[in-house]
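Quick one: structure below, then a few questions.
As you look at this complex, bear in mind that one protein chain is not there, while each of the others sits in place.
Right, chain A next:
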Amino acid sequence: MVSAAAVANRAPSNGLGLEVKNLSHAFELGGTSLPVLNRIDLTLQPGESVALLGPSGCGKSTLLRLVAGLETPLTGEILADGQPIRAPDPSRILVFQDPTLYPWRTVRDNVALGLQARGLLGSQRERIDEALAKVGLTDFRDAYPRQLSGGMAQRAALARALVNEPRLLLLDEPLGKLDSLTRIAMQSELIRLWQQQRYTSLLVTHDVEEALLLCDRVLVFGNRPARILAALEVGRDYPRHRNDPHLVELRQRALELLGLGSSW
């Protein structure tokens, strides 16, 4: 149970350190203010992998959008390596809940988006094929998004993010649309990619087991406006096993925190 130490013992990471301080956010909805996040505090060490678990509509995607810099928080601060986040930056990449591939671009051109936007397409073209290979879409590089299955589209979106070699990867239910078999395969894939590229990872998921298998730490959110109810340290090496009694116990605790303790 020494996660912080375990993180420190890993190979050096080029990941981003993230600090969220006293963050609150609200939306305007039908003339009234809808509070979504309530005084969130959280810290991610460089290279750490953290999962956010919480009921639907509690504000998880909103938190990721704030960290990505797509929205400005109402109050509070978000620091990336000590610098306040004001705008989106390619070092922090968000994989959206929907794949949102551009329908007018082939898979390859979708993956090329980030390099093209930053004018790196000429010099780093080979990275596109590498990223496509990583997610197993080499054979579909010339397909259009409408020709992909839901899971393939999700993987293409992942490749579009990875090709930029982000220092912080924000994943919003990246496996939510996959069937359970592809899901299991992609979970190991995500672990492998994370271990290989050493980025900091913040993963939103509905799946308690997934959170426990993939991440160093699992933060459980309460109902909207979201607060952090508990932080569960996993403290196990990879690869982990679903039936590990420690993980089973943690799962029970997470479900209890989410108000679903009796359903198991």
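As a convention for this text, contacts are C-beta pairs under 8 Å (C-beta built on N, C-alpha and C of every residue); 3 or more make two chains touch, one makes a residue touch a chain; residues count from 1.
The rule is simple: contacts and distances are computed from a predicted model.
Missing chain, UniProt protein name, picked from "Secreted protein", "NitT/TauT family transport system permease protein", "Sulfurtransferase TusE" or "Acyl-CoA dehydrogenase family protein": "NitT/TauT family transport system permease protein". Which of A:F27, A:Y102 or A:Y238 touches the hidden chain is settled by the complete complex: it is A:Y102. Checked against the hidden chain, the listed residues A:L34, A:A117 or A:A133 yield one contact partner: A:A117. Considering A:V20, A:L52 or A:A68, the position touching the chain not shown turns out to be A:A68 (whole complex). Screening A:T62, A:N164 or A:T182 against the full complex identifies A:N164 as the residue touching the chain left out.
Along chain A, the points of touch with the absent chain fall at residues 65, 68-70, 88-90, 92-94, 96, 98, 100, 102-105, 113-114, 116-118, 144, 146, 160, 164.
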